[in-house]
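In this view, the complex is presented without one of its protein chains, the others remaining in place.
Naming follows writing order (A and B), and every chain is counted from residue 1.
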Amino acid sequence: MSIFQITLIVGIVMQSVCLLLTAIRFAIGPTLPDRVTAFDLFVANVIGIIVIFTELTNNEDFIDVAIILSLFGFLGSISFAYYIMRITK
Amino acid sequence: METSIDWELVREIASCVFILSGAGFMLIASIGLLRFPDFYIRMSAITKGSTLGLGLILMGMAIYFNQPGILLKVLVIIAFTYITAPVAAHVIGRTAVQNGIAFWEKTNLKEFREYLTKHRLERQINQDRYTEEAPVTMEKDGGAGDVAGKV
């Protein structure tokens, strides 16, 4: 295992810590928009993990997953915002 | 004359630097998500930090693979995230203002007062539920400590 791979694994570990911290905010977040923000950050972290994993395994097919996830994360947060707008009015 | 540079190694080092700085930005953004006191501060500080971190990580991957197809896909992902992140932030922030999520108590709201009074008046004309409904929703969502009573 070279230093390059160790660095990538350190990157994945940092992203996992990010996921954990975001999950804490998702659990305690006082209001619903807080949780939507945390969800947004979830998606960004997962895309980052996928990208680093692609580089670690040298398999280029995983990038397509990242493209689709970046689109669906946006759709998710937009539809959540619309939902909040509708239920409180 | 042994001066031929090992380009593979150079690419690996550059990619490592990009990925570690991107992951650092994302980690700092997640810490900030826990530390900042109010929804709007978190919103305006955090989502952009994660977007920049994601862009750095993607550029690191493009540098490592060094293939045009991958570079194109990476540019597509960067364009998506950089176009959609401010739109999502704007939509969620506007929804939060219209639902009466409380500001931090040190926030200077001098120039915003007019907008708030106008919209609250309109809402009270339309339907009377606003004043009862908004605090109830917040309590149900976990008993916020920072519901400062008013927007």
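As a convention for this text, a residue touches a chain if its C-beta (ideal position, glycine included) is under 8 Å from a C-beta of that chain, and two chains touch if they have at least 3 such contacts.
Definition applied: contacts and distances are computed from a predicted model.
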| item | value |
| --- | --- |
| Complex member absent from the view - protein name from UniProt, among "Simple sugar transport system permease protein", "Cytochrome-c peroxidase", "(2Fe-2S)-binding protein" or "Multicomponent Na+:H+ antiporter subunit E" | "Multicomponent Na+:H+ antiporter subunit E" |
| Contacts of the hidden chain among displayed chains | B |
| Missing-chain contacts mapped onto chain B | 25, 28-29, 31-32, 35-36, 38, 40-41, 43-45, 48-49, 51-52, 62, 65-68, 70-71, 82-83, 85-87, 89-90, 93-94, 97, 103-104, 106-109, 111-112, 114-115 |
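We adopt the following convention: only the chains that are shown with their structure count from here on.
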| item | value |
| --- | --- |
| Complex contacts: residues of chain B adjacent to chain A | 12, 15-16, 19-20, 22-24, 26-27, 29-31, 33-34, 39, 42-43, 46-47, 50-51, 53-54, 57-58, 60-61, 64-65, 67, 69-70, 73-74, 76-77, 80-81, 84, 87-88, 91-92, 95-96, 98-99, 101, 133-134, 137-138, 141-147 |
| Interface residues, chain A side, partner chain B - complex | 4, 7-8, 10-11, 14-15, 17-18, 21-22, 24-25, 28-34, 36-38, 40-41, 44-45, 47-48, 51-52, 54-55, 60, 63-64, 66-67, 70-71, 74, 77-78, 80-82, 84-85, 88 |
